[in-house]
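Only one protein chain is missing; all other protein chains are in place.
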Amino acid sequence: MDLAFSPEDRAFRDEVRDFIATHLPADIRRKIQAGDHLVKDDYARWQRILFERGWVASGWPKELGGTGWGPIQRHIFYEEIAYGWAPRLLPFGLHMVAPVIIEFGNDAQRARYLPKIASGEEFWCQGYSEPGAGSDLASLSTRAERQGDTYLINGTKTWITAAQWADWIFVLARTDPNAKKQEGISFILVDMKTPGVTVRPIETIDGGKEINEVHLENVVVPVANLVGKENEGWTCAKFLLEHERTGTAGIAGCRQQLETLHELIAHESIDDPRLDERIAQVEIELEALAFTELRTLAAESAGKRPGPESSILKIKGTEIQQALSELALDALGPYAESHLAPKYFNYRKTSIYAGSNEIQKNIIAKRILKL
Amino acid sequence: MDLAFSPEDRAFRDEVRDFIATHLPADIRRKIQAGDHLVKDDYARWQRILFERGWVASGWPKELGGTGWGPIQRHIFYEEIAYGWAPRLLPFGLHMVAPVIIEFGNDAQRARYLPKIASGEEFWCQGYSEPGAGSDLASLSTRAERQGDTYLINGTKTWITAAQWADWIFVLARTDPNAKKQEGISFILVDMKTPGVTVRPIETIDGGKEINEVHLENVVVPVANLVGKENEGWTCAKFLLEHERTGTAGIAGCRQQLETLHELIAHESIDDPRLDERIAQVEIELEALAFTELRTLAAESAGKRPGPESSILKIKGTEIQQALSELALDALGPYAESHLAPKYFNYRKTSIYAGSNEIQKNIIAKRILKL
Amino acid sequence: MDFTLSPEQLLIKDSVARFAAGDHAGTEKWPQFAELGWLAIGAPDELGGFGGPIETLLLMEQFGRGLVRSPYVAQVVLAGQILRAAERTELLERLVEGTERFAVAYEEPQARYDPAAVKTTAVREGEAFVLTGTKVRVLDASTANTLIVSARTGDEISLFAIPANAPNITREPYASEDGYDVANLRLDGVRVDAAQLIGPLGDGLALLDRALDHATAALCAEGLGLMSLMLEATVEYTKQRQQFGVPIGSFQALQHRMAEMFIEVELARSVAYMAAMTLDEKADDPVARRRGVSAAKVQMAKSGRFVGQNAIQLHGGIGMSEEYKVGHYFKRMTMVERLLGDGQYHVARYIASRGAAVTAAPDRDPVGASGSRAS
Partner (left out) sequence: MDFTLSPEQLLIKDSVARFAAGDHAGTEKWPQFAELGWLAIGAPDELGGFGGPIETLLLMEQFGRGLVRSPYVAQVVLAGQILRAAERTELLERLVEGTERFAVAYEEPQARYDPAAVKTTAVREGEAFVLTGTKVRVLDASTANTLIVSARTGDEISLFAIPANAPNITREPYASEDGYDVANLRLDGVRVDAAQLIGPLGDGLALLDRALDHATAALCAEGLGLMSLMLEATVEYTKQRQQFGVPIGSFQALQHRMAEMFIEVELARSVAYMAAMTLDEKADDPVARRRGVSAAKVQMAKSGRFVGQNAIQLHGGIGMSEEYKVGHYFKRMTMVERLLGDGQYHVARYIASRGAAVTAAPDRDPVGASGSRAS
């Protein structure tokens, strides 16, 4: 048993850290440190830099431009991204549609889409949630009618991050209205410039405007844009969700929040043992969770498929993010409204999206405890 | 709107307070203040004293010896009992079986049982829970076979407080095995001296021995001991549970706990703002609950039947009792084991018995929120 | 003991409820409030005043339910109670008529809600005082004609009424998260004469402390209204919202969460009444008043956070959307939770005010004075 990182991993960490320190554009770092919203170009510039270094396509097969990282290296990379105040890589292309195209697509599709996803030349967004659906994805009602060698798509997708920047959207649509729930769904790629595609921003309570609704009205798409077999899109969706749910607990981000919190307290010279205790409790839970994530990574490296344990990371990770945003609010008291309240509001979403924490508890009960 | 007690109520309160101060035997008060276990004679002596004062049969009709108190006077009386370090009146006769006999029994039964229940000459215990049942009372399996003018009873009842002292037990038994669940149950009174009745104490994790299992093996009981109609005992049971669940939140008891806690902290000269805050939070919640109880009492006095709102009192009342026993443990830290741990263990039961807090939440969801 | 409302109280409750249920967005309804007599609640009879803390509660609870964005608390309760206790009838009259607007400027940078933490000075110069200092988060400052400012006169604190357009005052207005009108003020040697003193010299803190308790109780009532509506909206939503072929309100885990929300709302209701009763019946007992009101705000903050967060959670994505009402209630609740002192501030104030109040002390009333025994 050995919990220290290997010398190779340490070397890799230092390499990533130095690269970020030397290559991240200063204006972008400043924006993130100040908590400002980023624009598309910020993400694009940074992805381009990482792309040229060969550091974007983690999890892809090496022959398709993948980084060839193991779980621990991937973990180190994303932690350093956060510690270095660098923008995250938008996952919708790189870590959502790309794995699906790699797993279920054909060579033509791999050749057409993957390079531009990697380089950031084309931005993507997800099109699975619907106003009616939510955590119950399979109950989607968007239709795709086969008409010769095209599909006619009608429907509405919602809670779509970065749709306003996207060149492409991947859509789950019902191609067989008579089949039952999970069956009769297909996974289709849609060019956002296609006539009939409109994007409407949904303002969130924190004043954010990154979430959108995408309307598809008589959108005509070539059958060539179908990924995998017709009516078997649910397989792609399940695969994609597994991928999304084995996401990180956002430990690095929480540590940044915690650091900011400690700085705030020092700066406002707040001296309150009750607050110190609450912060320490969250800090300790964060360390316990960080260690839990390392345990799952070690298991993955030992070949174990990421399993329902990732639900722990989702639940506790989001609970800790929310607890920290509350602590910041409480620490600053009267001075918090202006700049911290929006963050507190915004973080309420973390326990809702990517499989609400209630859904995650169902998963633990059913798949781990076998209840 | 007026939340102060009426002059009459205040006068009544002072009368009760003075009576307890002057009539409660000193040795009993000392035992309770010291947290010692009481023996049967302690309860009997005290009930006798209150009986002679005409203060035991609250909730009974006046003509049967009832006190004729309204909800607020009843509340005041039980609060003062607690404040005065007096023993509670054991409810199994006075407030469980008696109301059932009054509501469903015949005149002979009223004449036979009620006077001795009031005087405390005969002690009772409840016989509804069974090893198999729990919160799902109706799933009981104790059988009572009609044989001419007697019943032959076989079965086991459990979680029975004070059975070791009881002269009588009221038993829910299945008189029609073919009827479905709630039907075919009868409410039967059994003399504990009847051959075939054995009492086995169940030791609880706090070292207590007040809980028992009662075995009924070929117990022969005259049909005259049937209360209400045969196979309609479930009506009695529901009536009885309603009575039990509209119990008080135990505000007075919590205030005593809180007082003891403050004394402990002063005595050990513990100075910890984190602890002070936790105590204040519970204290405030206790006041909020006390006021909530007053609101329901006012509603009752205004003629409203006690309803599912009483579930709030059960849930929060027990949560506060448990929180206070935890606070005492935490306040005393290393010195707590010996005398406070048992209390902490013992109080875990409060969220389980009399309709577990989970059941109470079901009641709120279904009957108040109509979910 | 009796919780039933008098015919007059029912009348207010219903008329306010009707108003709050209607369209009251945007435009200022102040003249209408004056007409309806709502600005006269708590005012003395000679000004046509009526009612007190209970009537304020009834009104604010409905304002909460309707998410009415109004300066009512800052004007009628905070400023109103100061003017009433200081017997400045001529000013109070203009407030009741709705012809004059006031803003109470008491909080300072780093004061952390504490009205006693005053650095602003009022230096005597002959018959006049000269005020210098900074005030933050002053409610309604940009619409007020008159500012009521706390300042140090020697060791003590006094209050002064100053025309908002007086020289040497700079206002930096901004909108709070929930769209209320707030401003920071800078006073650089503002000259006032002794007649502008509100209440006797040095009585400022007592006046403020009392009026702030009235305003805090009113906020608790608003919080109650916000919470009860959030609960109802959540119950309704989960009944109609289908997931996996059934309404999500049929899932026991969510049912229990809503049961817990219901309990919190009922506790919040109790403390809102407790606070109002305390102001009514403990007007002459500042310790009991502080204890009762701070206890109420502590419970309100705790319950409000729980109810608000879970209302969003159970609504799911739509709860996060600016287009749907529950998010706005949640934001306002978050502000109400901290306005005039958050839970941490008031629990400390509550503990400090315990003083001699013994738990289960024999002769307390059920109202107010937490840690007391019913009597």
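Each chain gets a letter, A, B and C, in the order it is written, and its residues are counted from 1.
Assume contacts are C-beta pairs under 8 Å (C-beta built on N, C-alpha and C of every residue); 3 or more make two chains touch, one makes a residue touch a chain.
The shown structure was predicted, so the numbers you read here are calculated from the model rather than taken from an experiment.
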| item | value |
| --- | --- |
| Selected residue (touches chain absent from view) among A:E79, A:E130 or A:D330 | A:E79 |
| Which residue of A:H37, A:R200, A:K238 or A:R295 touches the chain not shown here | A:R295 |
| Given B:S119, B:S135, B:T156 or B:T194, the one touching the chain that is not displayed | B:S135 |
| Touch list for chain B against the chain that is not drawn | 129, 132, 134-136, 139, 158-159, 202-205, 207, 211, 268, 272, 274-275, 326, 329-330, 333-334, 336-338, 341-342, 344-345, 348-349, 351-353, 356-358, 361 |
| Those residues of chain C which, in the complete complex, touch the missing chain | 251-253, 255-256 |
| Residues from chain A at the interface with the omitted partner, ascending | 1-6, 9-10, 13, 17, 72, 75-76, 79, 83, 252, 255-256, 258-259, 262, 276-277, 280-281, 283-292, 294-295, 297-299, 301-302, 309, 312, 315-316, 358, 360-362, 364-366, 368-371 |
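Quick note on the criterion: only the chains that are shown with their structure count from here on.
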| item | value |
| --- | --- |
| Where chain A and chain C are represented by their mean Cα positions, the distance between them in whole Å | 41 |
| Centre-of-Cα separation between chain B and chain A, whole angstrom | 54 |
| Residue list for chain B, restricted to those that touch at least two other chains | 277 |
| Residues of chain C whose C-beta touches two or more other chains | none |
